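Omission of a single protein chain aside, the complex is shown with its protein chains in their original locations.
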Amino acid sequence: MSIKISIIGATGYTGAELVRLLSGHPEAELVALTTQSYVDMPFWEVYPHLYKYNQLIAEKMDLARLLDQSDVLFVALPHGHAMPVALEAARRGKVVIDLGADFRLNDYRVYEEWYKVEHGARELLGTAVYGLPEVNRAAVGKASLVANPGCYPTSAILALAPLLKNKLVNLRSIIIDSKSGVSGAGRGLSLGSHFSEVNQNFKAYNVAIHRHTPEIEQELGKIAGEAVTVSFTPHLLPVTRGILSTVYAELASPLRQEEIQEIFLDYYQDEYFVRVLPQGMLPQIKWVAGTNHCDLGVTVDTRTGRVVVISAIDNLVKGASGQAVQNMNIVCGLPEYTALAGPALYP
Amino acid sequence: MSIKISIIGATGYTGAELVRLLSGHPEAELVALTTQSYVDMPFWEVYPHLYKYNQLIAEKMDLARLLDQSDVLFVALPHGHAMPVALEAARRGKVVIDLGADFRLNDYRVYEEWYKVEHGARELLGTAVYGLPEVNRAAVGKASLVANPGCYPTSAILALAPLLKNKLVNLRSIIIDSKSGVSGAGRGLSLGSHFSEVNQNFKAYNVAIHRHTPEIEQELGKIAGEAVTVSFTPHLLPVTRGILSTVYAELASPLRQEEIQEIFLDYYQDEYFVRVLPQGMLPQIKWVAGTNHCDLGVTVDTRTGRVVVISAIDNLVKGASGQAVQNMNIVCGLPEYTALAGPALYP
Amino acid sequence: MSIKISIIGATGYTGAELVRLLSGHPEAELVALTTQSYVDMPFWEVYPHLYKYNQLIAEKMDLARLLDQSDVLFVALPHGHAMPVALEAARRGKVVIDLGADFRLNDYRVYEEWYKVEHGARELLGTAVYGLPEVNRAAVGKASLVANPGCYPTSAILALAPLLKNKLVNLRSIIIDSKSGVSGAGRGLSLGSHFSEVNQNFKAYNVAIHRHTPEIEQELGKIAGEAVTVSFTPHLLPVTRGILSTVYAELASPLRQEEIQEIFLDYYQDEYFVRVLPQGMLPQIKWVAGTNHCDLGVTVDTRTGRVVVISAIDNLVKGASGQAVQNMNIVCGLPEYTALAGPALYP
Partner (left out) sequence: MSIKISIIGATGYTGAELVRLLSGHPEAELVALTTQSYVDMPFWEVYPHLYKYNQLIAEKMDLARLLDQSDVLFVALPHGHAMPVALEAARRGKVVIDLGADFRLNDYRVYEEWYKVEHGARELLGTAVYGLPEVNRAAVGKASLVANPGCYPTSAILALAPLLKNKLVNLRSIIIDSKSGVSGAGRGLSLGSHFSEVNQNFKAYNVAIHRHTPEIEQELGKIAGEAVTVSFTPHLLPVTRGILSTVYAELASPLRQEEIQEIFLDYYQDEYFVRVLPQGMLPQIKWVAGTNHCDLGVTVDTRTGRVVVISAIDNLVKGASGQAVQNMNIVCGLPEYTALAGPALYP
C-alpha cells in the first residue's frame, strides 16, 4: 500500500514534524507540501535538518490539484482555514486530518464564541470525529474528517479519562495547571517567542480564557456523561518541546493509592502510547520528548481528599503531528504505531 | 552604624547570595564566612564572580569566636543545624536569622513529623518570629531569632494573604501549584540537579508530601484565624532562579475583577517589595529575578467561581537571602530596602 | 550635579539597559526616552521589570526638544541613524554617546564598504572618539562625540591590547573566535532570535564578513602601530547575555606563562573593570553577566608557540550600555564606576 499524502501548511512546526514522521513511514508517500511564505523553495532549505531526507519543493496551495493527487490531506493551518479544504475534500471523498481547531467543537456556537470567527462548514460538524484514539478509537476508524485534538486537551483528557469514566471525582472540582514548551506557539514571530524574552523565564498566560477550555470540557463531558467545568491555566516553559499538566480533582469517596493506580493501569492496559508509570515515579517531559507517548503518574493525597494526576507529552508529537499520523494509521487500517514507535532521545 | 555580621554556611548558594547582597550594604560589615568544604580558601576562589569584591577567607565554624565578633549571625545550613547556634546566640544576646526550617514551625511535633529529626531547641520556638515582613513586620522588629520563611511559602502566602485576611475564599479549596528554578536545591551535587537531566526538562516532585506544606498551612491559618489545609505541588523549572506559584481558590461569594484587584492593591499599598501588577498584566519570573520583589497578578474566573493568583519571586532573594537581609534591616531599624532596591536584570 | 539625559531609541535592549543603569546613577536625571514602536506608552509597560522604577512615557523623537532639555544624548539606534543626531548636537554643543557603528570607523570609505550605506556626517569623524576607556581614556575625557565600541570589538581588543602594545605577537597570526548571547541581536523579531530555533542550538554566522572586523583591525592597528589583519568568527550562544572570545596569536618569541601573566597584570593594574584572573582560572560569562567587567585569562601554549587569551564580558553592559555610562562618567568628570560597580548575580 502507498498512501499519497499532501500537507497543507507544511512550513510551520507541526507541518515540518509531519514531514519528519512521514519520512520514516513505510506506507506513506508525500506528494505535496504547501506553504505561503516559502513558495518554490526546496523544503530542506526551509528546514535544513531534513537535508538529504526530503526533495520536495514547497508550493502554493492548489486545492484541486492536491485533491487529485492525494488520498490523505493533513491540514496544518491556523484556525478558520481548514473549513474550505474540508468541504471540498468531503465532496471528493478524500480523508482530511485537521491539526487545527475548526472541527474539534461539536457546537458551532461554542466555536464562534471562543474563536471569534464564523464557522464556515457547519454541515461537517456532525461527521467530524475527535481524533483522540485512546478514548475514541472506533469512531476514528470510520472517519473521513478527523479533528486532531489540541495539545493541552490531549494532555488533560488522558489524565482525567480513567477518573471520569469510573465516576471517581467531583466534576466541579477539576483544576488543570498546564505547562507547555514554546514550540506550541509555532514558528510565527512574536515577542512572546523571542529568545531573550522566554529564556530563563516562566509565566502563565490566557488565565481563565484559553480556547482549549471548551474543547477539554466537551470531551470530558462525553466521558463523564454529564457536563464538566474546569479551571485551565496554561503556562510557558523555557523549553522547546513538551507539555506537563498537573491535574487536581476531589475524590468523590476515599480511594487508596493502590486502587487508583490499578484503575489507571486497567484503563490503559491495551494502549501502546500511554504509559502509566509505576507508583512512585512521576512523568518528566524529557522522557517523552520526540515520542508519541503520554506518560501518566497518579497520586492520592489523603490529607486533602484529592487526586493529583500528572501527564507528560510532546506537544508537537502526541499533542499534534504524531497523533495525526496515529489517526491516519487507524483510518488506513495500519498498525497504530507505524512510524511512531521508539523511545525519547535522552538526555 | 556598622553591623558586624557572620554567615554560617556561607559557601552554599544562599550564603553566597548573602555575601553578594551585603557587599553593597552601607551599614554591614562581614566579619566571618564559615564553610565545611572550603576551609581556608579565599571566598572569591569558591565564587569567582566575587573576585575583587570580597577578601575574606572561608573558615571552619568556631561558634564562640563568631559570637564574640558578631552582632548578627545568618545561618544558611541544612535543617537541624541551626538549633545549637540559636541556643548559644540566645544566651549571648545575639541576633540570629535562620534561613533554614528549624524555627519556622511553632509546634515541634509538626516539625518532627515532617522533618524526621528531633527538635533540639524547643524552648526557643516561643520566641522565634516568622520573618515574612509583609505579614508580620511588627514582630520581626522586636525579634532576636528570626525564622526566615521558605521560598515556596513566601510565594504562596503573599499570594493568599489578602484573600484570607478578608475571608473571601473557601478555606478547603486552596491549591498551590508552584514551579521553582533549580538553585532552590542548592549547590550540593545530585542527579536531580545534573545539567543534562534538568535541562529542557520539567517535572513535579514530592507531590502531596513536600515539607513546606505545614509551614504554608500554619501561616495561612494565622491570617485566616482558623485552620487551613492546602494542596501544594512543587515542580522543577529548567531555570536557575525564580519561583512562580499559581494559586487557586473558590470564592466564598462572587466578586468582580475590579473589586479583587482593589483588595490586593489595598492590602499591599505600603509595601516596597510587593508589586500588585495592573489588571491584565501577569507576573513573569524574569521581571523579579535578582530582586527582592514579589509580583502578584490576580484573575477572577467567573465561569468557575474561582480566583487565580499568580506570584513570582526570586527563590534566592525574596525566597531566601534577600528576605533575610530585609529582616535584618527591620531588626536593626534600618530602611527595609537598604541594599535591596533595584530592578531586575532584563532581558 | 544633575546630568540631564535623553535616550534616543530607548525601547531596544541597549536602551532599556541604559534606563536600568541610569536609574541607579546618583547624578543622572532621565528626561526623555524615545521610541518608534511604543509611542505614548509608559516605559514600564514596555519593560515591566521596571514597574515602580521609571515613570517616563516613551515618546516620538523630537530632536530639537531633546537638545533643549538634555546635556547628554545616548543614541541606541541602528547604524545610519545617529548621524543627523550627532550633527545637530554638535551644532548645539551637546554630548552624544552613540552606541551604534556610525562613528567607530575613522575612514568613511571603510564604513561605506562594510555597512553599505553612505556616511552622512563625515565632518564629524575627526572629532569622534572611540570610547574604549581602558585604551583611550584621555581622549574620551575631552570628547563631545563618543563612538561606543561594538560588543565583539570590546571583548577582542581588551584581550589583545597588552600583547600588541608590547609587540609580543605576529600581527598576521591573530584569530578571534567569539561566542555571543542572543540579546546582542536586539529585540527586533527574526527567525534567528526565535526561541525554538536558538534554544539548545549553536552556530557560527557571518564567517569572514562580520562588520565588527574592520573596527577590531582599526583599533588593534592603532595599538600596534601598524596594520593588523584578523580572522574573526562570531557564533550564537543559547544564552541571553555574555560574550566569550577565544583569541589566538603566535608569539613573536617564546614567553613563559608567568611572564605573560605579569604583562597582563601590569597593563591593567589600574583598571577597575578589567579583572586579569589568577593563573589557572579561566573566564566564564556568568561571572560577568550583568556587570561592566571584562575578565581575562591568558595561557601560553609552548607546544605550538601560541598564546590563547580568553575574555568575557556582558554584551549589553561592558559591550554596550555599561560602557556607554562609563564613557559618560569620564566625559562628566565623575568616578568611572559610578552606577556600574557590583558583582554578577550568581548563580
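Labels A, B and C are assigned to the chains in the order they are written; within every chain, residues are numbered from 1.
Going forward, contacts are C-beta pairs under 8 Å (C-beta built on N, C-alpha and C of every residue); 3 or more make two chains touch, one makes a residue touch a chain.
Values in this document were obtained by computation on a predicted structure and should not be read as measured data.
Undergrad: Check each of C:H79, C:K179 or C:R275 against the chain that is not shown and name the one that touches it.
TA: C:K179
Undergrad: Looking at A:P48, A:P84, A:G225 or A:P335, which makes contact with the chain not pictured?
TA: Only one of A:P48, A:P84, A:G225 or A:P335 touches the chain omitted from view, namely A:P48.
Undergrad: Among B:T14, B:N136, B:S183 or B:Q261, which residue is in touch with the absent chain?
TA: Hidden-chain contact among the options goes to B:S183.
Undergrad: Using the touch definition from the top, which of C:S193, C:T246, C:Q261 or C:T291 touches the missing chain?
TA: C:T246
Undergrad: One chain is left out of this view; which of B:V140, B:V239, B:L296 or B:V309 touches it in the full complex?
TA: B:V239
Undergrad: So which bits of subunit B touch the chain we can't see?
TA: Output for subunit B: 13, 182-183, 187, 189-191, 193-196, 198-200, 238-240.
Undergrad: Would you write out the residues of subunit C that touch the absent chain, in ascending order?
TA: Residues in contact with the chain left out: 175, 177, 179, 196-197, 199-205, 207-208, 229-231, 233, 235, 237-242, 244, 246, 248, 282-286, 289, 297, 299-301, 303-304, 306, 308, 310, 347.
Undergrad: Considering the whole complex rather than only what is displayed, give the residues of subunit A touching the chain that is not shown.
TA: Answer for subunit A: residues 13, 16, 20, 23-24, 47-53, 183, 187, 199-200, 240-241, 275, 277, 281, 284, 286-290, 295, 342-347 touch the chain left out.
Going forward, only the chains that are shown with their structure count from here on.
Undergrad: Averaged over CA atoms, how far is the centre of subunit A from the centre of subunit B? Could you give it in whole Å?
TA: 39
Undergrad: Could you state the distance in Å from the CA-based centre of subunit A to that of subunit C?
TA: 46
Undergrad: For subunit C, write out the residues touching at least two other chains, lowest number first.
TA: Where subunit C meets two or more other chains at a single residue, that happens at 13, 183, 187, 199-200, 240.
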